[in-house]
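What follows is a short report on a single structure.
Note that one protein chain of the assembly has been removed; the remaining protein chains are unaltered in position.
We call the chains A, B and C, going by the order they appear; numbering starts again at 1 in every chain.
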Amino acid sequence: MDALVIHAPGDLRIEDVPTPEVGASQVRVRVRAGGICGSDLHYYQHGGFGTIRIQQPMVLGHEVAGVVEAVGPGVDTRVKGQSAGQSGGPSVGTRVAVCPSRPCGTCRFCQLGLQNHCLDMRYYGSAMRMPHVQGAFRQEMVIEANQAFALADGISDAEGAMAEPLAVALHAVNRAGPLLGKSVLVTGCGPIGALTIIAARRAGATHIVATDVVAQPLRKAAKVGADETINVAEQPEALARYGADKGQFDVLFEASGNERALRSAFEVLRPRGVIVQVGLSAAELTLPLNTLVGKEFDLRGAFRFHEEFGVAVQLINQGLVDLKPLVSATLSFRDAGRAFALAADRTQSMKVLLSFD
Amino acid sequence: MDALVIHAPGDLRIEDVPTPEVGASQVRVRVRAGGICGSDLHYYQHGGFGTIRIQQPMVLGHEVAGVVEAVGPGVDTRVKGQSAGQSGGPSVGTRVAVCPSRPCGTCRFCQLGLQNHCLDMRYYGSAMRMPHVQGAFRQEMVIEANQAFALADGISDAEGAMAEPLAVALHAVNRAGPLLGKSVLVTGCGPIGALTIIAARRAGATHIVATDVVAQPLRKAAKVGADETINVAEQPEALARYGADKGQFDVLFEASGNERALRSAFEVLRPRGVIVQVGLSAAELTLPLNTLVGKEFDLRGAFRFHEEFGVAVQLINQGLVDLKPLVSATLSFRDAGRAFALAADRTQSMKVLLSFD
Amino acid sequence: MDALVIHAPGDLRIEDVPTPEVGASQVRVRVRAGGICGSDLHYYQHGGFGTIRIQQPMVLGHEVAGVVEAVGPGVDTRVKGQSAGQSGGPSVGTRVAVCPSRPCGTCRFCQLGLQNHCLDMRYYGSAMRMPHVQGAFRQEMVIEANQAFALADGISDAEGAMAEPLAVALHAVNRAGPLLGKSVLVTGCGPIGALTIIAARRAGATHIVATDVVAQPLRKAAKVGADETINVAEQPEALARYGADKGQFDVLFEASGNERALRSAFEVLRPRGVIVQVGLSAAELTLPLNTLVGKEFDLRGAFRFHEEFGVAVQLINQGLVDLKPLVSATLSFRDAGRAFALAADRTQSMKVLLSFD
Partner (left out) sequence: MDALVIHAPGDLRIEDVPTPEVGASQVRVRVRAGGICGSDLHYYQHGGFGTIRIQQPMVLGHEVAGVVEAVGPGVDTRVKGQSAGQSGGPSVGTRVAVCPSRPCGTCRFCQLGLQNHCLDMRYYGSAMRMPHVQGAFRQEMVIEANQAFALADGISDAEGAMAEPLAVALHAVNRAGPLLGKSVLVTGCGPIGALTIIAARRAGATHIVATDVVAQPLRKAAKVGADETINVAEQPEALARYGADKGQFDVLFEASGNERALRSAFEVLRPRGVIVQVGLSAAELTLPLNTLVGKEFDLRGAFRFHEEFGVAVQLINQGLVDLKPLVSATLSFRDAGRAFALAADRTQSMKVLLSFD
C-alpha cells in the first residue's frame, strides 16, 4: 500500500508501507480524499513550525475520508440515531470521515473533558512527539471504529475530508461563546478563516466582516457568507469606521497569525469583546497590552477540537453547512508536488485535495 | 383614531382614543399589522392569567409594525449601520417594527443590563400594573424613536409584527447558552414554540424534535425546520427512545406550560441538561424534583426579552430566518371577535394578525 | 473483620466480612471514623428513598477516614505537592480520607468531565444498583490508591471523615457560580446545609442567612458563620423583609427538600437569582413555575461531587475551613443503633460519627 512520506523540506516520496491487521473494535478504511492543511504545507516548505520539526520520515495528512473495507470483531455496526452524530455505524461499504485525533482518555485533561490537551495525544501526521505519529495520506488505514463518522448519501469525499478543518472552525466558534445576534470580524480568509465564517453564521452571527490581503480568499469569503469583505492591503483604513463608540464588533476570530491583523482589531472590537486566536504565527507578536486591559478584552486560544468532529459531520450530512465552494481542486497523491504548490498559492486555491486511487 | 379596547372577558370594543402629540425624540407610527399573542387571548378569554386581571378598560396588543408618519425634534434619522440592528433611522415613510418594551433605564436591574426585570417596566397592553399600560392595537401610536426598528424592503408588515414573539424565542435561546451542535427538544408548538425551533436552528442546533398534542402546529413545526415531530397525544411513548444512557437531549425548550410535557422531558434530557421554561402554566406544577437533583438539570425561566428585539429585526431583514410559514391569516381589527376566535383555534391557526386600515 | 450491615429497616448487624487482597495500585486502610449520612439514616429508617430500596444485605457508609496499613505494587508513595490536593502519597501509616466515588472513567459522562453522572458508578454503600455496592462502615477496606487523600497532622479522623459531605457542599457551591460578594440564603441546616454555609463563606459570600424549623441546627449554623438565622417555624414572616425590589438574595441553597422552604425563597430571591437544589425530598414538589419564569430563576440540581473531594481535603488540611463545630458525638460502630438514633435526632445532633476499633 502506498503512502505520501515527507523526508525533509520539499522531499515528498510515495513509499510502500504495510497495512496493519484489523484488530478488535477497529475498521480498515480505503482512503479516497485527503485535504492539504496549512501544517502539511509547513512541513513541506519549512520542515515544520516553531520548535516542531521533522526528525524522521513521516506520512503526512490528517484530513481524510474514505470507505470502510473491513470491520474487526466487536464493532457495533447497527445504524445509530442522528443525535449521535452519525447516520450509520461503520459497516463494510460505509463512507466515512476519519477523525485524526486520538487522545488517551485517561490523563488529567481527558478526564476533565479537555481531550484536545491530552498528555499523550497521538494526532495523525504530527511531528510533535518522537517517534512522530504517522499520518493519513495513504491508500489504506486501520482506525478505531469510533474514529469513523459515516457520511450521508450525496456528500462527496472531499466534503467528508473537510470535516476536520470544519471541526477546527467549530471549536474556535465554541471558544467564543454564543454568537446569536453577534457582530463578528474574521481576520484571515484561508481555509480556517473561511470555515469560521461558515461556522459563525451557522451559530447565528448576524454581521460578519472578513479581511485578508489577497483578493481570491476574500471572494471565497463572500461566497460562503461574509456580509462584507475588506482587502486591508488595498484599503488599510476601511475597518476604521467600526471604531465608533469604542468598537462595534463583539467577537474577533483571528485566523491569520498576523500581528497587524490582531492589532488593527483592537481598535474596532468593543469593550469586553472576545478574541479567538485560531491562527498560528510565524514569530512572536508584539501587542498593546494596555488596550486589552483597558477594554477588558478576552483573548482566547483555540487549538484543534474534540467533540466538534462529530458535529462537523452532522452539519455536513444535514446540509446545514455548504463546504463545496471551498474545494479548489483534487489531484492524485502521486502528483503531490504539484498539489502542494497549488495549495500554497493563495491567489489560486483555497482547499486542495488529494485522491488516493 | 380607533383602538381595540378590552373591557371584560369577551368584551372587545372599537373605541376612539386620542393620538398624543409627537414630542422630542419621538415618532408617530401608523400601525399596519398587529399579531394576536397568547396573553391577548388570555385577557379576551379569561380576563387575564394568574393574579394579573383586567381592572379597567385597556387597549390590547404589543406585537405591531407600521410606518412612520411624523418625526419629533431631536430624532436622528440618518441611516445607521447594519451592526446596530437597523437598516435605517426612523424617518417619515420608514416601515418599522415597534418594540413594546419600555424599561426605565435607571433602576437596579436596568443598570445590571437586565432590563426585562425593570422595577418600573411599562410594557404595552399589560394589566400587570395600575393603571394598566395601554396597548398597540390602534391605528396610530406615538413611540420613542428608539422603539422603532426599520424593516428592510421586501419584509411584510406581518413579518415585522412578528419581531416581538421572535424576540421572546431568541431570548429563550439565549437563556439556553450555546446551541451549536446541540440536540434540542421543544415541547409545545404554538407560536413561541415554533419560533423557538427557528431560533434554535439559527443558533446551530443540529437535531430538533418537537412535540405537541395537536396535528396542525406539528405540521408547522416540521415546516419551519423540526427534524422530527411527535404527537404525544397519539404516540405517548414515542419520546422514550431518547431515554437511552440517561437521556439524549442536551436542551429542552418547554413552551407548553403543561406539566406532563415537562415531566416527560425529565426522562430524555441528559444529565446537566438545560431546561428553558418559556411557557406559562395555567396552574402550579408538581415535579419530581429528585430527578432534577440527581441529573443536575438546570431549569431556567425565560421572560420577554431586551436586546433580542433588535436581533429579531436584523435576522428578519437579512433573511436569516423565515417567519412567513407561521402567518395564518390577517383580519381587520374591526373584526376582532372573529380574529380572536380563529387565533384561539389551534387546529386552524398559528399566528393571526390584525390590520388597522 | 467486622462490618456494619443493614438487612432491613431497623435491622443493623455487625457481621464478619472478608478483607480482599491488596492488588496493584491499591492500598488497605484501617478505618477509624465514619460519618452517618442522611442516606444511611434513610436506609435505616425506611429501607431507602424513592425507588431506591435495600434488596439485599449491604454494608452501609461512605464518609470515612482511616490509616493506610498496606500498599500494593505500583503505588506512588512519594510526597506530592500541595496543589495536587494531597500533602503526601498514601504510604503505610498515612492517615487518609477515603473518596467513596468510583466512576468508570470511560463512559460518555466521564469523558465529558461529569464523573458524578457516570453510567457505571460504584458509590460505596448505595442500593442504586444490583448487586448493591458495599459500603465503608467496616474495620478494613481495600481501595484504589487514588481514592486516598492524605490528612495533615492535627486534623482529626472525624474531620477527615467529613471531607465527603464537605465535598457535596463544595459541589453545590460550584454549581452556583461565583459567590464573591453575593447574598446567600440557605434553607435547611442539617449537615449539608451547615457545610454549605461554610463553603459559601469560603467562596466569598458576604451575607448568609440560614433558615430551619429546629433551634439546634440554627445554633450550629450561626456558629459556623451564618450572619443571621431564622426559625421559620417560629417566625414564618421573618424572611419577608428580604422581598423588597423583587428580592434581595442572589443565591439560594435549598438543603431541606421541603416544599415550603423552596416556595418561600421564590419571594425573596432576586430576578435571575440562582437556586441550587441540593436537598432531596420525600415526595414530589408543587411549585409556582410562573414565578420561576417571570423572575427568570435558574434552578440547578446538585448531586454528589467529583474533583471537590480533593478540594475538601485541601481546605481542611490548610485550616481554611473549620468543621469541628459540626461533630456532635463519636460512638463505636458496635453501638450503631444508639448512634443512628442520635443522628436522627435533630434537636440533639448535627454529625454523628462511628469509630471502628
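Keep this in mind: a residue touches a chain if its C-beta (ideal position, glycine included) is under 8 Å from a C-beta of that chain, and two chains touch if they have at least 3 such contacts.
Since the structure is predicted, the reported quantities are computational estimates derived from the model, not experimental observations.
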Can you work out which residue in C:40, C:157, C:254 or C:308 touches the chain that's missing from view? C:308
Considering the complete complex, identify which of A:272, A:324 or A:338 is in touch with the unshown chain. A:272
Out of B:5, B:110, B:167 or B:218, point to the residue that touches the absent chain in the complete complex. B:110
Pick out which of A:4, A:302 or A:327 touches the chain that's been left out of the picture. A:302
In chain B, positions touching the absent partner: 105-106, 110-115
Given the full complex, what residues of chain A touch the hidden partner chain? 50, 108-109, 114, 116-117, 119, 175, 245-246, 257, 271-272, 277-281, 284-290, 292-303
In the full complex, which residues of chain C touch the absent chain? 81-83, 170, 173-174, 177-181, 183, 199, 202-204, 206-207, 227, 241-242, 248-249, 307-308, 310-311, 314-315, 318, 320
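Here is the rule we go by: only the chains that are shown with their structure count from here on.
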Averaging over Cα atoms per chain, report the distance between chain A and chain B in Å. 38
